[in-house]
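Some notes on the structure that comes next.
Of the protein chains in this complex, all but one are displayed in their positions.
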Amino acid sequence: MTPKPLDPAEQALIARINDGLMIETVADMTPGYKKALLTQLTVQGDTELMSAPAYYLAARDAPTINSRIAVTAIVHDELGHANIAYRIMEDLGADKRQLVYGRQPHEFKHPYGFDQPLENWAEMVVANGFFDRAGITLLSDVHQNTSYGPLKRALVKVDREEVLHLRHGESWMKRLAKAGGEARDALQRTVDWMFPMTLEWFGLPDDLKRHSGQLAYRLKGLTNDQLRQTWMAATVPLCEGIGVEVPAHFDEATDAYVIDFPFPCQYDPNAKRWLFDEPLTWDQVFDRWKARGPMNERYVEMIQGTFGSVVAN
Amino acid sequence: MPTDRQVWDALGGVTDPEFPLSIVDLGMVYGVQVEATRTRVTMTFTSIGCPAIDMLVADVREAVGALPGVDEVDVEIVWDPPWTRDRISDRGRRVLAMYGVVG
Amino acid sequence: MSSGRVYEVFARKNHDEELKHVGSVNATDDDLAKAYAWTLYDEERWVEMCVVPRSAIVSITNEGPLPVWGN
Partner (left out) sequence: MSIATTPAFESTEGMSEPCARGLRQILLACADTKLLLGYHYGEWTFGTPELEAAVASCSLAQGELGHVRLLHALLSKHFGDDPDALMDKRAATDFANVGFLDRTVVDWAGFVAMNYVVDLAVTRVLHSMQGSTFKPIHMSVDKMLDEERYHLHHGRGWFRTLATRGGETKTALERQAELALRSVAEWLGPADDHDDRALVSAGVKRADNQTIYRALCDDVERLAAAVGTRVQAPAPTNFSGWTSANRRIGGGGPDEEILFHLRGTKNEVFKLN
């Protein structure tokens, strides 16, 4: 994990950031800083953007009007958050139109989780509980630690709204668990595929992680493993509390959560099933991510509108 | 049969999912009426399409319904007068200021 | 089609508070800027919100070097 040698301008900026410097304009940035920031914002914007079609296709079949309102509000929030990320990028010189409408499906940088179809209400609400929890885990770390002023201010709104999504997801998970029968079975089936997928979301473990610059430039504060632990610390007790099984447990001795399956491992997206007997290397995981999941093209088409209108563009 | 005060105290335990504040401090509760075993709570929300309405109504029913002598909780949602931030209590303002929510 | 121009969005939560910068939107006209600002920055029930075309903002601190004294 030794950082590659940086040029003096980059090192000077890192030193000043460590002294508490907040960056406000492009003029304050080095090329390295700007590049790392743009990469982070792309992932952030793309993740929020791609959650919208995934959630919407589930939302349009919401069981009641109240739940329809709640998930419509969630889709609305996510698109607003995506717009915030891209607007900030536009002020850094990126082309927002191109980012949303000009890229090919595989060029988006969102997590593999948002390439999957959400096929029933249980999948919708567990996604709120798990995926949005992952999102807020990552973003609240950015919010607390980022050295980029405009992003820090913008994330106040984002953090607040994501909390609502979690509450929506978790309260529905409790209801489904309590309801028993088919609703509860669907909940467990969903947790079975979404739990490992969210663990994977946080990326390479720290002992394999190449230096990214995001920590050095204080664009985030916690490492991948720390973030994964934070997510499990919220999610594992939630599931245990409602009697839903998850392949992870708390280990008193090490005071940490332990994953109870070969991590990472292979996933069959058609059966929505993890193959615990087929462990993978992280390079193989990256290949799976790059090949994208079953809904990637459809979701991007929905956003870009290639299925409709003569008049739209 | 609970006193009005007990009902208000129970509502003071129902927090809004967006703000770290109770619906009472947020000024969303307009009135409480206790009639024998039936209690009526009149309240409002920030918008008609507020996604938290059913969650909060359920929380209100649970909190008030847990009081001794309450068999039935009626939650009436009204839109007049509309909610504004001016209805937030002084205590609420202090709490929000602590969280950096109020500028 | 073009995304129009950038509008800066300002709002206040209470009557006794100053207007605060809350974000920005791209829009082709004032009607759309209003709709976009209101629907994007809806995290509060603002008592006042307005938009200003970015091009109308006269910057005082980001002028660059002074045009006098040989600069």
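Just so it is clear, A, B and C label the chains in written order, and each chain counts residues from 1 on its own.
Keep in mind that, in the parts below, contacts are C-beta pairs under 8 Å (C-beta built on N, C-alpha and C of every residue); 3 or more make two chains touch, one makes a residue touch a chain.
The structure displayed is predicted, hence computed values, not measured ones.
When the full complex is examined, the chain removed from view is found to touch A, B, C. Looking at A:T30, A:N83 or A:N128, the residue that reaches the missing chain in the full complex is A:N83.
Of the listed residues A:R60, A:H249 or A:R273, the one in contact with the hidden chain in the full complex is A:R60.
For chain A, the residues touching the absent chain in the complete assembly are 52-53, 56, 59-69, 72-73, 75-76, 79-80, 82-83, 86, 96-97, 100, 120-122, 175-176, 179, 181-183, 186, 302-313. Residues of chain C that touch the chain left out of view are 1, 3, 25-36, 38-40, 42. With the whole complex as reference, residues 47-51, 53, 77-80, 82 of chain B touch the missing chain.
The criterion applied here is as follows: only the chains that are shown with their structure count from here on.
Centre to centre, using the average C-alpha position, chain A and chain B are separated by 33 Å. If you average the Cα atoms of chain B and of chain C, the two centres end up 35 Å apart. The geometric centre of chain A is 29 Å away from that of chain C, both derived from CA atoms. Contact with two or more other chains is made by no residue of chain C. Interface residues of chain B, counted against chain C in their complex, comprise 46-47, 83-86, 102-103.
Taken together, the chain A residues at the contact with chain B in this complex read 66, 69-70, 72-74, 156, 160-161, 163-164, 167-168, 171. By the touch criterion stated above, chain A contacts chain C in their complex at residues 25, 76, 80, 83-84, 87, 90-91, 96-97, 154, 157, 160-161, 313.
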